[in-house]
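Got a structure for you, written out below as structure tokens; questions coming shortly.
Missing here: one protein chain of the complex. Every other protein chain is in place.
So, chain A:
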Amino acid sequence: MGAAQQADTGTSGSGAQVSPRPQAGNQVGNPQAGNQPPIPAGESAGVLRNTGVGPEEAVQLLDEHGGTHHDATFSPYIDKLDPDVVRGFYRDMATVRRFDTEATALQRQGELAMWVPVIGQEAAQIGSGSAMKKADYAFPTYREHGVALTRGLDLADLLKLFRGITNGGWDPRETNFHLYTLVLAAQTLHAVGYAMGISRDLVADPTTEPAAVVAYFGDGASSEGDVHESMVFAASYDAPVVFFCQNNNWAISVPFEVQSKVPLVNRAAGYGIPGIRVDGNDVLAVYAVTQWALDHARNGHGPVFIEASTYRVGAHTTADDPTKYRMGAEEELWKTRDPLARLETYLRAENLADDAFFEQVKNDGDELAAHVRRVTLALGGADIRHKFATVYAETHPLVAEELAWFENYEASFADVDTENGQGGAA
């Protein structure tokens, strides 16, 4: 079985063919270790137990040692990249990692109710996010801080949700980055609907700017029925949507093997949509395959499913203790596949960046962290009146009645305060 598959949708006018990464490579060590053993040759993936998918079987353009590999379909997407863009990838990955450290610290200091770390998944997020055009629309889960950065959000806005002052925190229409979603997989259907809406707009007005949608979800979420229904709808209506699954191997404490006996990418064929596995820790490969997929979708050829093989290095959230359910050795192994380290090696080897650049990135990161901290600590409280005001678009008598009661009730305390103030001793 090839690592990448493409179903013939019958509509494709694109010359792109998704093909397996050439096996030749300069890999050192034992890339097959870890909890994602490669698929043994000669066996059918459909009947395998505990298969899985190491990065070595996925599209990989930059390996963990900073070595590059050629892929006929995907390399062209990065061959012509301006070095500035590649440096930008590094900068963004380092920025979101620094941001994450600061948010975790804020949580530890009691300033956030919870935090959802992203360390380890920076390449999957910066790579895919950077591949989107402005008119494209992203539907995240709750961990897509890197994607948020690529969509131009002020990262401080992400913390409002976790500080408990709003369920949102940014304007999705300004950034085309939807709100975070806590009900797993629910947003994959919204993404497909939004994509179907784009198709409708194009029918009604052919001058509409073509756009595609990216639906993010995790390996755990892939077991939810909504993901299945979203793929059925997307395939049935050729919706311009890219399903981007970050398979970080863990759904809180449950390993990937409990969600699926076969690589998730195998499922794509069942829906009749192209599926691509990519080394999710290789920002260049993620960028390339996502670009390919978005082009495919934008050009009217329908949905694409991408499985990015990656790893959540830290805890699921700040409320989680990963030592209870997984081995330190596994974590150590994945640290050797760190997305930042390999890009740094590459940038230095190719003389695309020097000490001064990395120093600058670090300083800028510290500055951003300070900004995020300043903004978060200065965030005001929230007013429940705003919640009364946003239940319905049109007046609702029950809400109006309860708000009036609330105002009266609040006012009664003001009276008591005044009486006390007037009558009592200081």
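Convention: contacts are C-beta pairs under 8 Å (C-beta built on N, C-alpha and C of every residue); 3 or more make two chains touch, one makes a residue touch a chain; residues count from 1.
Definition applied: contacts and distances are computed from a predicted model.
Chemist: Name the absent chain as its UniProt record does, using one of the following: "Branched-chain amino acid ABC transporter permease", "Fumarate hydratase subunit beta", "3-methyl-2-oxobutanoate dehydrogenase (2-methylpropanoyl-transferring)" or "3-isopropylmalate dehydratase".
Modeler: Result for the unshown chain: "3-methyl-2-oxobutanoate dehydrogenase (2-methylpropanoyl-transferring)".
Chemist: Using the document's definition of touch, tell me which of A:192, A:212 or A:304 contacts the absent chain.
Modeler: A:192
Chemist: Considering the complete complex, identify which of A:230, A:266, A:281 or A:376 is in touch with the unshown chain.
Modeler: Spelled out, the listed residue whose C-beta touches the missing chain is A:230.
Chemist: Quickly run down the residues of chain A that touch the omitted chain.
Modeler: 166-168, 171-173, 179, 183, 186, 188-198, 200-201, 203-204, 225-226, 229-230, 232-233, 236, 386-387, 389-394, 396-399
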